[in-house]
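Mind having a look at this structure? Questions to follow.
With one protein chain removed, the remaining protein chains of the complex are shown where they sit.
So that you can tell them apart, the chains are marked A, B and C in the order they are listed, and the count of residues begins at 1 in each.
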Amino acid sequence: MLTEIRKHCADLLTRKQVAAVYGLRERDGHTAPYLFTRAEDLDGLTVGTKVPVTFTLRPAKKNIISAFQEKCPGQKIAVLVRGCDERGLYEVAKRGQIQVADLAIIGYACDADQARACHCPRPHPQNLKFGEKVQGPSNEAFIAKIVNMSVAEREAFWRAQFSKCIKCYGCRNSCPVCICKECWMENDAFSPTGWLPPDFPMFHFVHFYHLSDSCIECGACVDACPMDIPLNLIRKVLSKKVQEELFYTAGQDPEEKPPLASREEAKERLEKGI
Amino acid sequence: MSSTPDNFEPRIVAFLCNWCSYTGADLAGISRMNYPANVRAIRLMCSGSVKPFFIMSALHKGADGVLIGGCHIGDCHYQTGNHLTKKRIPITRELLGALGIDPRRVRLEWISAAEGQEFAEVIHEFVKELKALGPNPLAGGDHAH
Amino acid sequence: MNYENVLTTCPYCGAGCNFYLQIMDGELVGVLPCKDHPVSQGKLCIKGWTANEFVTSPERLTKPLIKRDGKFVEASWDEALDAVAAKFKATRENHGPDALAVLASAKITNEENYALMKFTRAVLGTNNIDHCARL
Partner (left out) sequence: MKTIKLKINGIETEAPDRTPLLQAAERMGIRIPTLCHHPLLEPYGVCRICTVEVRIRNRVRMVTACNYPVTNGIEVFTDSERVRRNRRMILEWMLARCGHVPVLNRLAEEYGVTEPRFGRGDDDCILCGLCVKVCSEVVGANVLGFFDRGPNRTVSTAYDRTSDRCITCGACAQVCPTGAIRIKDDQEGIYQAMPMGPLTSINIDFMQAVPRKAVIDRDSCIHFKTGKCQVCVDVCEAKAIDHKQEDRVEEVEVGTILLTTGFQLQDPRVLKEYGYGKYKNIMTSLDFEVLNNAGGPTAGKILTADGKVPKSIGIVHCVGSRDQKYHEYCSRVCCMYALKFAHLIKEKIHGCEVYNFYIDMRCFGKGYEEFYNRLLREGVNFVRGKVAEINDAALDPSEEGKLIMRAEDTMIGVVRRIPVDMVVLCLAMEAKPEAKHLSHLFSCSTGKDGFFTEKHPKLAPVSTPADGIFIAGACQGPKDIPDTVAQAGAAASAALSLIQRGEVETEAVTATIQEEMCSGCQICVGVCPYTAITYDKGKNKSSINDALCKGCGTCVAACPAGAAYQKHFRDQQIFAEIDGILAI
């Protein structure tokens, strides 16, 4: 699959169909995002790690694609995406950060093992070009752990989990759909500077609520958490609620308006197909 | 659930919209309707301006229950302000529930300016429910500020 | 536009976490955790996450400053070190060695920290030394 992807990208670059290919590069045994502008560099191109391509840069609060589109307006850029990367692109596009029309989205599927490791329910992008679709693990089984708890048990569980928090902001910093310049997690009135661990559950409430209708379930926050707090448990519960109550699944369609960003009632949106 | 002391009086923070619920509460007052004194109202222009953080903050600072009162759907003074409320509050409650805070502590009610009676009834009911739930375990936080 | 990531070790403490510094058109724009590094495994603390910020911070000291007439003015290293040495001496003579304390930095190497410890104990003659990473 990798050879074909490299060939396809080299083709796009040499035929000048895109100005750059944004993907992952392996160098000295480590993988990181890289903006390929020359076809000969593509030997280093790789796929399939858990490095997201849509993470937001702090404190610039932009991602690489939006920075590119700002610096080189009108130029087309190819992006190599997994399912979660693509959903992330769509969610930030809905919030005015990037122009999806100027992107050549090249998708590749994750395999079953990768999907299981990420608890990813949709391990393939819609613009799937390389690889085979596999079924992701179900969220139901994953969230059963806290769904089956009583309210008091949940409280005890999360108190223990969040007491580990060192307020590194890793969950926020690694999030591909977090775009705010000023973050409520840093709001002193809500969660004051200097308190460690932060008061349960004030600090985390912000991130959970704010991403309720944009979380793409990529798991970047869990990966980034040095204290291994299972943040995605709550994210998946919320995503489920948003799907059931507001008839919305994040990352499906770049034209769709997020429910908490539109005036219409949830039912009205469903009827109008907004 | 820990046993509730008999003299437990829950404290309710009510975020009421200026045009319907606040006026409704007012009407309950001027109509001399009885309702428990457990409720403390914060007037906002629209229920659509209630940030979920306000609810969280109130619970954290010791409120045993939070009431959000808005105009009935379709009657919003600002046309669609309460549509947002209708979408936000269930999400907020779900999040609170998932975190281990009883979502019954947060209540969304549509109370029009003419529904003083309804306002009084809602408070009666809410107080009863909160008494059964007991004091808010979050109250005061780990280090209140 | 040019964009790449340079792998480096976090300068803050002795843990040795690695991360990428993100370079966009020659400018340092951010930190990206390195998922496959054996030490940090893609996790960082608040200092690591913001490690890029001090590099270009306008508040960063690049030259020694000596306070003269209530105002900091730029000085040469020799002037600065002389001033420090003179004050150390005076303090030690007037108030004894325990009137002095040293706070070591997390951003210097282990060897430098060792040297500072020796300086404090052997030269200044006090045990008053601590390290900023001891949070």
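As a convention for this text, a contact is a pair of C-beta atoms (placed from the backbone, for glycine too) under 8 Å apart; a residue touches a chain by one contact, two chains touch by 3 or more.
Note that the coordinates shown come from a computational prediction; the quantities given were computed from them, not determined experimentally.
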Contacts of the hidden chain among displayed chains: A, B
Residue in contact with the excluded chain [from B:Val50, B:Leu67 or B:Leu96]: B:Val50
Contact with the hidden chain (one of B:Ala25, B:Leu67 or B:Leu84): B:Leu84
Residue ranges of chain A at the interface with the undisplayed chain: 61, 95-97, 179-184, 187, 189-190, 210, 257-258, 260-263
Contacts of chain B with the absent chain, listed as residue ranges: 11, 13, 40, 42, 44-46, 48-51, 53-54, 57-58, 61-63, 72, 74-81, 84, 88, 112
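Heads up, the rule we're going with is that only the chains that are shown with their structure count from here on.
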Centre-of-Cα separation between chain C and chain B, whole angstrom: 51
Chain A and chain B, separation of their C-alpha mean positions in angstrom: 34
Mean-CA-position distance for chain C and chain A (Å): 35
Overlap residues in chain A, where contacts from two or more other chains coincide: none
For the chain C and chain A complex, residues of the former touching the latter: 1-5, 7, 20, 22, 24-25, 29-37, 42-46, 48-50, 53
Partner chain A, residues of chain B touching it in the complex: 1, 52-53, 56-57, 60, 73, 79-80, 83-84, 86-88, 90-92, 94-95, 97-102, 137-138, 141-143, 145
Residues of chain A touching chain B in the complex: 146, 149, 151-159, 184, 190, 192, 195, 197, 199-202, 204-206, 208-209, 212-213, 233-234, 237-238, 241-242, 245-246, 259-260, 263-266
